[in-house]
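All protein chains but one are shown at their positions in the complex.
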Amino acid sequence: MEFSPEMKYVLDSIWLLISGFLVMWMAAGFAMVESGLTQSKNTVTILTKNLIVYALAGLAFWLVGYNLMYAKGTDFAGSGLALDGMSNTSHSLMADFFFQVVFVATAASIVSGAVAERMKFWAFVVFSIVLSAVIYPLQGHWSWGGTGLGGVITGFTDFAGSTVVHSVGGWAALAGVLMLGPRAGKYLPGGGVRPIPGSNLPMATLGGFILWLGWFGFNGGSQLAMGSKTDVDAIALVVVNTNMAASAGGVVAMILTQLLYRRVDLSMVINGVLAGLVAITAGPNYSSVAVAVLIGALGGVLVVVAVPLFDKLKIDDPVGALSVHLVGGIWGTLAVGIFNPNVPFFTQLKGVVVIGAFVFFTSLAVWALIRVTMGLRVGEEEEMEGLDMHEFGMEAYPEFRSSSRPH
Amino acid sequence: MEFSPEMKYVLDSIWLLISGFLVMWMAAGFAMVESGLTQSKNTVTILTKNLIVYALAGLAFWLVGYNLMYAKGTDFAGSGLALDGMSNTSHSLMADFFFQVVFVATAASIVSGAVAERMKFWAFVVFSIVLSAVIYPLQGHWSWGGTGLGGVITGFTDFAGSTVVHSVGGWAALAGVLMLGPRAGKYLPGGGVRPIPGSNLPMATLGGFILWLGWFGFNGGSQLAMGSKTDVDAIALVVVNTNMAASAGGVVAMILTQLLYRRVDLSMVINGVLAGLVAITAGPNYSSVAVAVLIGALGGVLVVVAVPLFDKLKIDDPVGALSVHLVGGIWGTLAVGIFNPNVPFFTQLKGVVVIGAFVFFTSLAVWALIRVTMGLRVGEEEEMEGLDMHEFGMEAYPEFRSSSRPH
Amino acid sequence: MEFSPEMKYVLDSIWLLISGFLVMWMAAGFAMVESGLTQSKNTVTILTKNLIVYALAGLAFWLVGYNLMYAKGTDFAGSGLALDGMSNTSHSLMADFFFQVVFVATAASIVSGAVAERMKFWAFVVFSIVLSAVIYPLQGHWSWGGTGLGGVITGFTDFAGSTVVHSVGGWAALAGVLMLGPRAGKYLPGGGVRPIPGSNLPMATLGGFILWLGWFGFNGGSQLAMGSKTDVDAIALVVVNTNMAASAGGVVAMILTQLLYRRVDLSMVINGVLAGLVAITAGPNYSSVAVAVLIGALGGVLVVVAVPLFDKLKIDDPVGALSVHLVGGIWGTLAVGIFNPNVPFFTQLKGVVVIGAFVFFTSLAVWALIRVTMGLRVGEEEEMEGLDMHEFGMEAYPEFRSSSRPH
Amino acid sequence: MKKIEAIIKPFQLEKVRDGLNVIGITGLTVYEVSGFGRQLGHSELYRGAEYKVDFHPKIKLEVVVTSAKAESVIDSIVKNAATGKVGDGKIFVTDISQVVRIRTGEKDEKAL
Amino acid sequence: MKKIEAIIKPFQLEKVRDGLNVIGITGLTVYEVSGFGRQLGHSELYRGAEYKVDFHPKIKLEVVVTSAKAESVIDSIVKNAATGKVGDGKIFVTDISQVVRIRTGEKDEKAL
Partner (left out) sequence: MKKIEAIIKPFQLEKVRDGLNVIGITGLTVYEVSGFGRQLGHSELYRGAEYKVDFHPKIKLEVVVTSAKAESVIDSIVKNAATGKVGDGKIFVTDISQVVRIRTGEKDEKAL
């Protein structure tokens, strides 16, 4: 016996809200991971960025983004502003809006970590607004908005956003990092890499747990409905697969760092968990648990390989955001083409490339514009003494003798 | 088609429980904000206060408060003890009780931050019990209990507690702060203010995120029902408005501190977010998103103005609890009278004044009683060396060279 | 009017998922409590253990444990692997699996704290796999799996796992601690005890709040259904009793430490809260609120008594895991035999003894095997300089002058 | 030239520094130390077990001045650091044979 | 009077302090330092990149005594701080020209 439309409406809406709460919580997770994996002299800056990016994403997506993404309009962009003309009969419009808001905040948070410890605060703020209001919604209009960009990427399948959210954040971040250059002293003249250890690993670990928890809403909520047996079965499978891919990613990172370096690296285990989560995000709903474990495990492998690789390319990413969200997101999206018989691999590849190219080059342009107008990077001395003192005049741990030491 | 009574009963009860979980989580948020924004030599004290106040609020509200607030009785007070004679047919009594318990805990937590770093632990414990068992329930009996205090404040509208919870906590705190005096060395003889920076801003930021998340339950749960399309639509609007008001409060605090002080102040951004939340709490259910943004933004303005103002008045509030909860709560309550055409401004004003006066003077009396009996304030030397050492013989970070330094 | 089977299916499954989210979150709580109550030189180790144990528990329980526990088979053990042949008609199989996974992770986390600061990382990893894959599921097969071990413990009643989860973790931990010995320098030749203070009490307190929140899912979810008025009433009662027992445990620990030592001990208040939670876990569903308060309060008493007692026995448990989970779990299980007229005390005692003996001796054997093969304990110098440096080559707070000082 | 090392109570630092400013001291180096002396230790409590903490937090203050000025510096410190309670600290004076200002390479009295 | 500065391994502090107590030392100041000497650095690992940490955590201990007592203090420290492994540390002795007890203004030997 099917449920009445009102019952479906109620259950689906509540599910979106509850899932949205969990995804909102991920904003705290990003703040903790990023402040934990960077130096204490830049902690106030990174905390403020994370808090503000969540706030701004909501405002920008409300004013501009939501319409651009979900309203009718052209194949390229939706029309209207501030939810104007939007409606929904199968579930509460506001519940849907809330669920989408927390998603765009996730994409924007990813950038924050990769450009940490050297970017001007206000440059980041401006970019985040553009990303949330325009860049993210446009590509979302093509994929989740359903236009397929006039057919170019029709059939592209991304359940909860390995590409649409995570890689998008990753591409935007990559453009920023390239424009910005590495932190002073990170790469030695002789070709060596000088590690800059994170200042607070309990915080980073807490952040990892928060993200893991939030991801149940991220992926589980993407079913967008719970008003039937089919829906809850799907949600339950999604939750289990999400959990198992994360577990596999973390365990593989533990084993690999032990084998490669003879010591487990906690920061890599956290990244491994997150890579597993990103990887499964494109398709937690179709695969068996075993396949989810495999996809997550390969996410864990990729992160352990990618982190030193980016360093070799002198692409300085303090928290591993590129390895986790960009690399993991691409892998997860392609994995759908490999493991889901109904989705052609080439369609997935096309989606990855089209969306990636769009986001990367648009972001590059925006970063460039910011650089020539307000400047992108703090001065050398500011960087050495820490952004907190120079941009905020505040310390994260003022009573503790810490001197993000000379490096 | 309307749902069956049992279906409503089930859905409404579950919503109260889930919302209650989120509100309970706010207790952790207060603990983190307050311990982050105070000195590390007083951290054990403030953590214990926050943990214990949540526990005591539950016990006191169960034994005395819930009946006082919700049982029939007189216009002034309900009757009975320990849920005696209470029942509920539209949702589970225990779910309702749980949801109310976490609310009273919130009110009590607010006090803890304002009186931090100089009040005796046991004095605070005693006051919290009185607040939870008597003061809070009595005014709640008039507003949410529905008696209107024999008609005096009938029509007073406070959806989720800008006044009934937040200002109440704020008034009780104000009375305590006046009775207690400022921290030693905070106000200089010449009229200057000596800032006492918070010791752990990542913790404070985490607390801000926790409170933000918990507030979805605080406001969303105050719909008290989700067993119909109308209810979930209302909840969804409440959640979105809550989120947007918080965002606006934070963004405005960022912009204002940049303009006023030429640097963003993270502690103010956190306070701005919270002020936005407190402000929208009285009426997240009637307004459009744009109005919610406005109300939250003004909350952010008020907090940036109020914090230095209280300092000018030598009212020392280490964490900004008065600016956030008292000022923000009054603003939010009056805003209902401004923006909701069905609610006369004067009714709101009357409610604010009557409840405020009651709570303030009762609290003053209780604080005074505590002062003459067990003493309110620790000795000067205790304060200088830190409450943790003197009242607990314990340090929060014993291995770290921190010497909440001479100020 | 009863709900349709599909409605029940949907509601019950969602409740299991939401409860599972809360229980998963407890993994973060354990990580925070344990890293907060130990020295900063061992923090990376304990964080990694907590993250990995959650991941491994999921994988092991999927591959082996779930079938062993819940599949048909013999009275002693279920049959099959990797959910093979499992099905469920009353709620989603995957939702049930997820809810069980987070439970086994809880049991495994308990061990981690008790053996902290001296056990080899990989020894712990191996034990956790065995515990999650075999030991926990076997005893779970007899109790929750319903075989009663061929009748030996039939009638044994443990609603959410005071014994089946908490004491099981406690017995496994006790076996480990006995095998491992105390931390160097903890017990003085003359019989004195040298306290080793926890390095980060805000983290530990946060962990306490996380566990408290998670426990609503732990106990509330154990109703396993919410598709009727009876179910939600039961859930609501469970939630309230859980909350009140925790409150009582914390308040009693506060009062007792004040009376005994003339100062409140925050670490004991946290333990008191947790002991209250563990104690009520076996029967939050049958008792009145007053009885729940009593059971929780006695949990608080027990923990304050047990912690120094274990020290007297030179059983070194850095975080109080044995006092909380083992002692509290036994007390809670027996309390059902005392306060629930339908459950004979002797049946409860028999369950406690049979399960306890099985887990303790099996664990002892596994620990012994690990000791002779890969070794259980790090070297003396490693222990003195900290496990983080020697096993991970990483510091938790590399910028802060902390030298888990000579003790 | 003389190096004057003073071990003082942390909460006296500000007064001492202000006092030194008054008599025209232009440089000063301080750091946190732990001291053990006549002042008795105190006991802390943790999980039902008491333990003695023998060391007290102190601030050590170093100021290098010309020999002529040493006496007035010592007097100023004594005056401002003393509370009259045990644990007020000690002053130790050493001879300095050379001073260099790193920025300019200036030597001895000119470097102060 | 002599100031005896000893740089020792952190985990020897307790033994050294107990030893000094036995020979009747009534005051002592300690702080944490980082040392670099014959003892080789060790490498730490972070995210796939290794780096060398050259400095070791050490404790510096300062005790001022009468010249007569200096020798016995040095002997006591050497005895209790030595583990025989590289990195055990060094003792440096300087002359102190004046001592003042802040609390009382007492000078020199009376101030110790």
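Order as written gives the chain letters A, B, C, D and E; numbering starts at 1 within each chain.
Assume contacts are C-beta pairs under 8 Å (C-beta built on N, C-alpha and C of every residue); 3 or more make two chains touch, one makes a residue touch a chain.
Quantities reported herein were computed from a predicted structural model and do not represent experimental measurements.
Colleague: Please provide the labels of all shown chains that the missing chain touches.
Modeller: Across all of the complex, the chain we cannot see touches A, B, D, E.
Colleague: Out of B:V23, B:L206, B:V304 or B:V352, point to the residue that touches the absent chain in the complete complex.
Modeller: B:V304
Colleague: On chain A, where is the contact patch with the chain that was removed from view?
Modeller: These residues of chain A touch the chain that is not shown: 384, 389, 392-395, 401, 403, 405-407.
Colleague: Applying the definition given at the start, please give the residues of chain B touching the unseen chain.
Modeller: Output for chain B: 193-197, 257, 260-261, 263, 265, 267-268, 304, 307-308, 311, 320.
Colleague: Considering the entire assembly, which residues of chain E contact the chain that has been omitted?
Modeller: So the residues of chain E touching the unseen chain are 2, 6-8, 31-38, 54-55, 58, 60, 74, 77-78, 81-95.
Rule of thumb we're sticking to: only the chains that are shown with their structure count from here on.
Colleague: Going by the stated contact rule, which chains contact chain B and chain E alike?
Modeller: Per touch definition, common to chain B and chain E: A, C, D.
Colleague: Between A-E and B-D, which chain pair is linked by the larger number of C-beta contacts?
Modeller: A-E
Colleague: Looking at chain D with chain E, do both copies bring the same residues to the contact (over half shared) or different ones?
Modeller: different
Colleague: Taking CA centroids for every chain, report which one is farthest away from chain C.
Modeller: Greatest centre separation from chain C goes to chain D.
Colleague: As a quick test, compute the distance in whole Å between the mean CA positions of chain A and chain B.
Modeller: Averaging C-alpha atoms per chain gives centres 33 Å apart.
Colleague: For chain C and chain E, what's the span in angstrom between their mean Cα positions?
Modeller: Centre-to-centre distance between chain C and chain E: 45 Å.
Colleague: Tell me, which residues of chain D touch at least two other chains?
Modeller: 32, 44-46 - these are the residues of chain D that touch more than one other chain.
Colleague: By residue number and range, which residues of chain C touch two or more other chains?
Modeller: As it turns out, chain C has residues touching two or more other chains at 7, 18, 197, 200, 206, 263, 265, 267, 392-395, 397, 400-401, 403, 405.
Colleague: Following the definition at the start, I'd like every touching pair of chains, please.
Modeller: A-B, A-C, A-E, B-C, B-D, C-D, C-E, D-E
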